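Taking it in order: structure first as structure tokens, then the write-up.
A protein chain is absent from this complex, but the other protein chains hold their places.
Chain IDs A, B and C follow the sequence of writing; residue 1 opens each chain.
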Amino acid sequence: MAYPFTEDHDMIREAVRGWAQAWYDGGKGPERVYQSGTGFDLEAWQALSGELGMAGVAIKEEYGGAGLGDLGRVVVMEELGASLCSVPFQMAGGICTDILQKLGTASGKSMYLPRIASGQICPTYVEGLDAFSIKESSLSGVVSMNAYGNAASHFLISFQRDKKVSLGVVMAANPNIEVEQQKTLDPTRSLAKITFNNLSLDDVKVIGTTDRGRLQDIVDQSFIALAAECVGGAQKCLDITLEYAGQREQFDRPIASFQAYKHRCADMFIALEEARSATYAAAIARPDDKTEAALIAKVVAADAYFKIAGDAIQLHGGIGFTWEYPLHFFFKRARANRSIFGSTSRGYNKIADRIFGNAA
Amino acid sequence: MAYPFTEDHDMIREAVRGWAQAWYDGGKGPERVYQSGTGFDLEAWQALSGELGMAGVAIKEEYGGAGLGDLGRVVVMEELGASLCSVPFQMAGGICTDILQKLGTASGKSMYLPRIASGQICPTYVEGLDAFSIKESSLSGVVSMNAYGNAASHFLISFQRDKKVSLGVVMAANPNIEVEQQKTLDPTRSLAKITFNNLSLDDVKVIGTTDRGRLQDIVDQSFIALAAECVGGAQKCLDITLEYAGQREQFDRPIASFQAYKHRCADMFIALEEARSATYAAAIARPDDKTEAALIAKVVAADAYFKIAGDAIQLHGGIGFTWEYPLHFFFKRARANRSIFGSTSRGYNKIADRIFGNAA
Amino acid sequence: MSGLIDKFDTWMAENFCGEFESLRGRATPGDEDIMPELRFAWERKMGEAGWVGVGWPKEHGGKGASLEELVAFNEVYARHGGPGRNGHIGETLFAPTLIAYGTDAQKAKYLPGIKNGTELWCQGYSEPNAGSDLSNIKTKARLDGDEWVVDGQKIWTSLAMDADYVFVIARAEEGTVGRHGLVFLLMKLDQAGIDIRPIKQISETAEFNEVFFDSARCHKDDMIGGVGDGWKIAMALLGFERGASTLGQQMTFTNEFESIVKLAKENGAAHDPTIRQRIAKAYCGLKVMRMTALRTLEAAHHGELSREGYMSKIYWATWHRDLGELAMDVMGPDAELLKDGEYGMLHKLFLFSRSDTIYGGTNQIQRNIIAERALGMPKEPRGKPK
Partner (left out) sequence: MSGLIDKFDTWMAENFCGEFESLRGRATPGDEDIMPELRFAWERKMGEAGWVGVGWPKEHGGKGASLEELVAFNEVYARHGGPGRNGHIGETLFAPTLIAYGTDAQKAKYLPGIKNGTELWCQGYSEPNAGSDLSNIKTKARLDGDEWVVDGQKIWTSLAMDADYVFVIARAEEGTVGRHGLVFLLMKLDQAGIDIRPIKQISETAEFNEVFFDSARCHKDDMIGGVGDGWKIAMALLGFERGASTLGQQMTFTNEFESIVKLAKENGAAHDPTIRQRIAKAYCGLKVMRMTALRTLEAAHHGELSREGYMSKIYWATWHRDLGELAMDVMGPDAELLKDGEYGMLHKLFLFSRSDTIYGGTNQIQRNIIAERALGMPKEPRGKPK
């Protein structure tokens, strides 16, 4: 039990780790998802949300969740990251949960949160503030690169209406919604183009209203889960590398004994622990500091994951860049996490804006 | 004789190297300049320009120079860089020579070039296009950070007049010119604030007119000499480090045998040769390509020098950051060369502007 | 521009067209397993017209082109969008080695096929457990009458699937270690004892292969040098790799770079100051590589191995890997989506370039080599750690 976690967190970590590593199975899990072409594993999601009951790890107990907050979610995402398990936890148990819990009406919460927690429904979040237009009570627009959009049972949408931001839930199986899976560099997390074609607002259950700034804060705070996925993936890349380095010999010595190799691993460790500190700091940050801490966690962890996954390939030599060896899946996820929800460069710009009070 | 040099270049290299290293004397040369507080060594300049006759290395033979062009100047600057010799060669034999040779009138050339070549006069260049104002035939303005301004016998000035750029020479010993040495981080190359106080234009010998773009090209091309200084200094830092590493033992081995140490030296070597290639490419570039090649040489060589000088300190351990050991002088020069004539960041921006045709 | 280059310019304009159009700018690293038949045809066309081996000495069927002409030749080829050459291992690596170390009979047997673009070569160096340690060769060769019989396995053999021949380093004297007892053999790939299996890479393509030798054979006259000369000849060949063969590569790099600049102008990334700085740095790297190659080649021309030559592999590999990352960042938010068309190549560049810093000696091995050979630093202790 290491700070800042409690015994409750350790228990779920143990449960999810065993399950996720069994799914990973030395890389066979991601390969199976690649072969399926769907970028998503329905059975795995049913197991994680159903049998393990993890979809609601951050949902309050009154709504059927575990009530373990950001730290609980961090635990789950670390383990999912370490296994590359293709499940929409981050969407359903992450951002959708947060929008509902923090911005939803009482009825919205009680209608959807228990069903998310039990795994009955699986929403993804579709941000339409600038993409959607409303004409005569029907909504149209296109959103690209929606993570796990092809796995969603519902869409939680945000749209601009009467100078307010409305939040609503709509079933994915709607004749006016078209979901098209996109071809992605990372084959183990699907992205989808979602087209709303004169969707009747009657089909949308409004679960709250808010303003742009508040919504953006919640979206930014959901980066904590993404950062944790990076930490988990990076840790796994380092573990794989250390194991390989201890076995492989060159010049009559295990390569783990070469100083340059050791120093490179030390640098990976530093980047990893840097990412871990940034992520945990965000998870325990006070509400006023959380958005900034989450922005920091995202850029630091995404940079670290990309560096560590790339280094892991390099330190494996030839086998590192073969398809058969699983490192490339991590590398592709790491690359994807650098650009999803905005590039790290944009992330640093946002942090700079805060430091300078948008001075520049 | 290594490409792109000829035997003539090798001969002057040998002469300057022996002299400059004797001046350097294991670091005693720079320390003496530091102690003097002047940032300039008059005797050394008299020797280099007089006895060795190097001030005119790039001046055409018809004006009493050696006619060895940019490559000749590169040779001299490399050796001056390797010794940190505090002489205004780069000013007199560099940019002033180029402005005169490339933009000067016939009378301007014949009046000043032979005297520069022989070491009789020592001009520095003062760019006043935006700093100077002219009122009733007299010129006023302030220019800061003029390299070796306190060592100059003359100032070659450029100023805006009647929509043209005028080039002129004025004696430093003029009652309307005030030269004030500035306190600098790098103690072995002086900078001066030069104030022109109603300087009568009658005191200015006009040696040519040009336009801004053409003048800027010549100024930019003078970066080649600065880049060569960086190459020479960086080479010396690497040499000092390799010598130290071969002698010093830790954990019962010469530190030069540690792989991490070797790899760091290899990286220094790569940066050094990168700088060398960029510098030599600029020296032999065709006229149309020279400005761009010089901009590249400046940023690549300045970055390399700073990195290598910093690494050299690091690889020396504790002794590296003592005053007694001469590396800090190189480190300070390297830092100065990053910002003199514009930062490397600005340099990359200028290169980008060329690539994108000022698109952004 | 010399007459030779003018002629080549004209020839490219007249001949790189029609069916060959679909190869324009293709078959670059990460894309080398495409359209093999059409590329064989292109090699033959180049060969028939006398454009293979222009840098070889005239007495060996070349045009004795000067260094400047070779540079210009490659620039012209790239400007016309000429595809990656699957004949380049034979032309720029093997042939110069053969000319330097082969017998007259060997030259007569092998140079014409290379020159005509009809016989392609690949390189049998790396082994599964040797990694970057070339002296740790395990593949065995034994003399059986007039023939060498070879058993073992090579790996990371690029373009083996397209090649007719492989040059193999094998251990002829059992019990020798390291650089001793090696032979340099020339073997036909199309024989019962050789099995080629492509390796699927991170990029989903497969230009690298495993090559298995199970009593594979070649005539004893197909050995370059004598028993024990294998190391020396292998190293000489790597010297050629550092030299002239980089010229063509740099042209590929230039085309990739320009494609990224074009994309940045189109999608607005050109307005991002950090992207601009990185593009400027990449451009500086291109210029540095060109000058470093000229310095190395001029020295080689005078029979010297210059120190800066040791840096060329790690420099281009690292530059190219960084270019791949830059390409992704220039693509911006869209980088995750695979594309067809003009910029589809950039994903392959990004992924495949991860192997650049590994094959042909990892960056780590390159740093060892620089430290020990260019800087004269001591070797490390060998053997088990305490």
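Keep in mind that, in the parts below, contacts are C-beta pairs under 8 Å (C-beta built on N, C-alpha and C of every residue); 3 or more make two chains touch, one makes a residue touch a chain.
Since the model is a prediction, treat every value here as computed from it, not as a measurement.
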item: Shown chains that the omitted chain touches within the full complex; value: A, B, C
item: Listed residues B:Asp41, B:Glu78 or B:Asp186, member touching the removed chain; value: B:Asp186
item: Hidden partner chain, touching residue among B:Cys96, B:Leu167, B:Ile313 or B:Ile351; value: B:Ile313
item: Footprint left on subunit A by the chain that the document does not show; value: 2-4, 242, 245-246, 253-254, 256-259, 262-263, 265-267, 269-270, 273-274, 276-278, 280-281, 293, 296, 299-300, 345, 348-349, 351-352, 355-356, 359-360
item: Subunit C, residues in touch with the chain not shown (by the definition above); value: 273-274, 277, 378-386
item: Absent chain, residues of subunit B that touch it; value: 144-145, 182-186, 191, 248, 250-254, 257-258, 260-261, 310, 313-314, 317-318, 320-324, 328, 331, 335-336, 339-340, 342-343, 345
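What we mean here is this: only the chains that are shown with their structure count from here on.
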item: Farthest-lying chain, centroid of Cα atoms versus that of subunit A; value: B
item: Geometric centre distance via CA averages, subunit B-subunit A, whole Å; value: 53
item: Sites on subunit A at which at least two other chains make contact; value: 258, 260
item: Residues of subunit C whose C-beta touches two or more other chains; value: 364, 367, 380
